[in-house]
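Take a look at the structure set out below.
With one protein chain withheld, the remaining protein chains of the complex are depicted in position.
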Amino acid sequence: MSRDQIFFIVFFVVFVAINIYLFGSGSLSADWTGFGIFIAAGITLSLYSFLYKDNPLFKFAENLYVGVAAAYTLTQVWYTVLLADVVIPFSELDSESMSNLWLIVPSLLGLFMLTQLSSAKFSWLSRIAFAFVVGLGAGLAIPRTIAANVLAQLEPSMRPITATWEGLDLLIILVGVVTVLVYFFYSVEHTGPVGVASKIGIWFLMISFGASFGYTIMARLSLLIGRVGFLLEDWLVLPLPYF
Amino acid sequence: MKEFLLTIDRRIIFIFVALGVIIPSLATVRLPIPITEDVKAIYDTIEEVSAKNGTILISFDYGPGSMPEVQPMALAVLRHCFRKNVKVIGMSHWPTAVGLAQEAFDIASKEFGAQYGEDYTYLGYKPGGGSLVINMGRNFHDAFQKDLQGSNTTELPITKNINGLANFDYVICLAAGNTPDGIWIPFGQERYKFKFGLGCTAVMAPDQYPYLQSGQMNGMMGGLAGAAEYETLIETSGKAIAGMGAQSFVHLIIIAFIILGNVMYFLYGRQKGGAQ
Partner (left out) sequence: MLFLRRTLPLIIAFVVGMIGILVFYIPHSGAQSLEQELATWDRIVAAFALVLGIYSLMRLHWSRVRRQQAAWGYSFLVFVGFVITTLFAIYNDGIGPFEPQVLNSGPFDWMYKYVQVPADATMFSILAFFIASAAYRTFRARTPEAAILLISAIIVMIGRVPIGASIYQGLPEIAQWMMDVPNLAAKRGILLGVSLGIVATSLRIIFGVERSYLGGGEE
């Protein structure tokens, strides 16, 4: 038996022993909630076993999750769109709600989309649906992106600069925005004044990438804290002072 | 020792990280949490909405993968709203948020006796992103004809007078993806000029500062630390405040590793091309 096999057998035995104790002592209730916490803890630890190395326990939990998550999304699409916005309006069609007939168009387009995976004879129909979604998406995005993410972002960069600390901050922001844009402007060779500006742009970018990296570490650790909190508090039922 | 540090097995670092989270979770040390202006702005806006007995919209756009960061924000904001009689309508751009949002409503409404249909309702998930927001803009009842419990939005007391996004006194997006800058601001806030606040994962937070300065967003909670600030403001200790001890401690551990890595690099690594 290899070292890894021994490792996972020990892991499994310890997990079972702990749960026998938890159920036996009444820490986990003998109902669906208690059973659920037991399963959730098993899945959590199976996934963490990846930290030792990739193994069947990890793959088991991972693949089971993929199936459940796909079904969950499909369920939401059914109840809130296909049932609420398509099936019910059609089933309640009467003289007053004839405008609902327009829903035939998107429903047909939606069905066209599903031909994507059918035989070549019909799959071209899906192109019509994709053309509608992609074309409309592009059209709706253009004016809104210009208004919200370009014009509305330029205006505060060009506020009058005053001889105060706030004014200095505004000046730094203006310099930062301009030099970062210069750095991304590849059509001109980065030498002379352009080279100096792009160099300053890089410093601004480095500060912001550093900040993003620090925040990313923070985010991942918060997720870990959440899972550890679950294992310690909900599963092992340890008295955590602040959880 | 030098060889050990240069070729350290990553699993040893893993153990340090694990202990750095587990030990402070069991300890009773508690650090004071300073409040930032960005978080206070959301708190203050909800107080203002409360003064005029208003209604807010919360968009739950996250999933279990970011639950430890964002769910405490959802609970803290809902608790604040229900305590101050602010009416809340919930919805989601993410399908996986539905169960989490429902759970947050269940917990907070029970604590403060908030009534379904009168004080809150949850509309569930709809796909479409920008198109959904366009529909909600002018024709809210068409975009969401029923809530998740099957009640007609034209009849439910909390939703019957909401005709479009401009009727909301505040819109808060709780996000783990591009819904604030990709959907809510360009498709909603830009046209209807409603007050817009954000609670987001720490990964997203640095990207949102341009919107804070431009006023397109009036406040932001970033990551678990942002959630802990909100819990501090409403004087209700939740999972975010609880996690701050571990968060502080494990940050110090990682910084210590970064410094150690650099010391090793400057002492030996440069000749050897860095540790392997």
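Per-chain residue numbering starts at 1, and chain names A and B are given in the order in which the chains are listed.
As a convention for this text, a contact is a pair of C-beta atoms (placed from the backbone, for glycine too) under 8 Å apart; a residue touches a chain by one contact, two chains touch by 3 or more.
Keep in mind the model is a prediction, meaning the values are calculated, not measured.
Across B:Leu148, B:Ile162 or B:Met217, the residue that sits in touch with the chain not pictured is B:Leu148. Touch with the chain that is not drawn comes from one residue among A:Gly139, A:Pro160, A:Pro193 or A:Pro239, which is A:Gly139.
When the full complex is taken into account, the listed residue touching the unshown chain is A:Val175, out of A:Ile18, A:Leu93 or A:Val175. Contact residues of chain A toward the unshown chain are 32, 36-37, 39-41, 43-44, 47-48, 50-51, 59-75, 77-83, 85-87, 102-103, 105-107, 109-111, 113-114, 116-117, 120, 123-124, 127-146, 149-150, 153-154, 157, 169, 172-181, 183-184, 201-211, 213-218, 220-221, 223-224, 226-227, 230. What chain B contributes to its contact with the hidden chain is residues 8, 10, 13-14, 16-18, 31-34, 36, 63-68, 95-96, 98-100, 102-103, 106, 124, 126-132, 134-135, 138-139, 142, 146, 148-150, 181, 206-207, 209-210, 212-213, 223, 225, 228, 244, 247-249, 251-255, 257-258, 260-262, 265, 269, 274-275.
Convention: only the chains that are shown with their structure count from here on.
One inter-chain figure worth recording: chain A and chain B are separated by 13 Å, centre to centre, where each centre is the mean of the chain's CA atoms. The part of chain A that touches chain B in the complex is made up of residues 51-52, 69, 72-73, 76-77, 79-81, 84-85, 136-137, 140-141, 144-145, 147-149, 152-153, 155-156, 173, 208, 211-212, 215-219, 221-229, 232, 238, 240-243.
Every residue of chain B that touches chain A in the complex is listed here, in rising order: 11, 14, 17-18, 21-22, 25-28, 30, 65-69, 95-96, 98-99, 124-127, 130-131, 134, 145-146, 148, 181, 185-187, 189-190, 201-203, 205-207, 210, 213-216, 222-225, 237, 239, 241-243, 245-247, 250-251, 254.
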